[in-house]
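One chain of protein is taken out of this complex; the other chains stay put.
Per-chain residue numbering starts at 1, and chain names A and B are given in the order in which the chains are listed.
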């Protein structure tokens, strides 16, 4: 028993910092050992296309110095976390560290070749769309405390309906129908969990199975025979005047199709709705403390119905991306787990629309990375590259990149007395 | 108080009407409602009434209409029951494990590799060893999600789904590895397991085409073991307590982290066994996506069986029958087997929302016979 009280330690944060430090040091070793290139390779990154209004010169990186510098930065960050522990910069260090490691990886993979960075970023945004919209759908329903595992099914339903109705009525009709069908499944989810008090996770899983069954059935029963029903027009990219000419950012944000613009607008509108309107305040109250909302005359059930239906509409729009936004044709199970990755984006984004978008960009990056790297002929098997988004998702839900508090009533049914 | 009153206290409750409604009437109505909605789906996709009738006749014929139909039903049911038992165990422990699909794949793969690697061993050793390898690898793969939940709080729903997707890629990768890929083939397909590793066919003496195999004994043993584990053993008590109320379990001195990992591992072992059962009993080798959605159908089986081993047994038989009948339906009536997926999903909707069944079929239940208990 010492006379002087020991300094107050914070074990939770220290542990977190230690883990982070360990991961960063591991990345440093990986970078220095595995990515170390032989000789004097040079990696060339293209920043613009020759047709652009404003052509930037290529970014030329000497591989060896860059990779060793990256390893050094990682080692420094890791050692700092490991030794000092519990500083305020844990999450930031992790973020910087991951970015540096990815950059080193890219340089390694590109050594001796050329790689279009702009194309990569453009693809990142495109691939982020369904994830961002899935995440946004998650935010809208979890803010009213309904866990929405059904996003995957809603995306799939949107993709299917977009293709079917799009083939018959054209792109806009298909899009409207996709939004409507998403809303319908949102409404069904709300009915199951709010009115019939089904377990929220089971309800979500069941909707996913149902949508998978329905869409697979129709595509094998009907589409096989009537191919014109599965041949929808695709929305082309529309360049925004002036903004689209900004180097790097222009192609990423302003030379895209309706889905990218739609996603960006929806994120803005949802943020305004949740945090600056009466409806949003009430929705959040229902998610945090439904009984309190009830005693104040707010209709908890109706609020949940409305928000979960809205979430379904957002997911339906996101689902249409798979067909109307890329290939125009529906394939069985083509969403490939994007809805679940969207949920991870929601968690990573701390239940905030803008956060979900930012997180979706990270996943979109991982997704487009694996696609582009396949072109670079790296020695990594393509199957492992294809796992990247999934592994990233696990890392995110495991909270290695910081954690936030979900709405207090999340997942709990509300039984009015 | 007298001894008689003590005995009264220990008299188990008779099975009441509300239990019968829960265990029999609700599932029955659920199946009927799902079949009706399935018919409506067919109508909506321009299948005429005669064909619909034909397809349901085919469904019945293909599932129980002949010895070979029954053999097919049992063959399809076996892996569903095994994986369903694993999921039921997880549900009882409060874990919503959606990862059976990945565990089936990994377990099946391990069984195949063990089978074709030790070709010299006699059947008495090689077959159990291959099964064991499947169970072990399934358990390890599931434990990853359990460990992540314990160490980091990552919800198992998302992590197991991601592990499924990873398993698909891993399988594709492995099937092209030189020591696994079948010699002289360019497509991803594994070497075949030797006869000594295979689960023997039981009715081959009647007709070599009857596929029902020794896996059904494995299923019966697994049902009994899971029943004992859940309701008779200390570990099962801990599983159930943590599942019902993790806080109370911790208060009672149960080690929640260990329980979660053990429950996931047991669930994974059963799913891995389901995978091994498929490759050793039916397929003889591994191909991409050889799990054929068993892991997902097993979720439905576990839910339909109310996470009870006996219930899972019957639910698995039902789903196996739907599966076998569905194939007949496709042949006889030309209706896509994917319809079965819809019917299965609808059955669970009605099972998991008994209030919905009561709303749809109000005349099937005594009025106000049971208030649903409050939320957990």
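The working rule: a contact is a pair of C-beta atoms (placed from the backbone, for glycine too) under 8 Å apart; a residue touches a chain by one contact, two chains touch by 3 or more.
Keep in mind that, in the parts below, contacts and distances are computed from a predicted model.
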{"item": "Per UniProt record, name of the chain withheld from view [\"Nucleoside ABC transporter ATP-binding protein\", \"4Fe-4S dicluster domain-containing protein\", \"Cell envelope biogenesis protein LolA\" or \"Phosphate transport system permease protein PstA\"]", "value": "\"Nucleoside ABC transporter ATP-binding protein\""}
{"item": "Which of B:32, B:189, B:202 or B:235 contacts the chain that the document leaves out", "value": "B:235"}
{"item": "Residue, one of A:249, A:292 or A:374, that touches the chain absent here", "value": "A:292"}
{"item": "Subunit B residues touching the omitted chain (full complex)", "value": "1, 5-6, 8-13, 232-235, 237, 240-241, 244-245, 247-255, 368, 371, 373"}
{"item": "For subunit A, the residues touching the chain missing from this view", "value": "1, 5-6, 8-13, 272, 276-282, 284-285, 288-289, 291-299, 408, 417"}
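The rule is simple: only the chains that are shown with their structure count from here on.
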{"item": "Rounded Å distance between subunit A and subunit B, as computed from the means of their C-alpha atoms", "value": "31"}
{"item": "Of all residues in subunit B, those that touch subunit A in their complex", "value": "41, 45-47, 96, 98, 148, 151-155, 157-159, 161-166, 169-170, 172-173, 296, 299-300, 303, 335-336, 338-346, 348-349, 352-353, 355-356, 359, 372, 374-375"}
{"item": "Of subunit A, residues touching subunit B in the complex", "value": "149, 192, 195-199, 201-203, 205-206, 209-210, 212-214, 216-218, 220-222, 336-337, 340, 343-344, 381, 383-384, 386-387, 390-391, 393-394, 397-400, 403, 412-413, 415"}
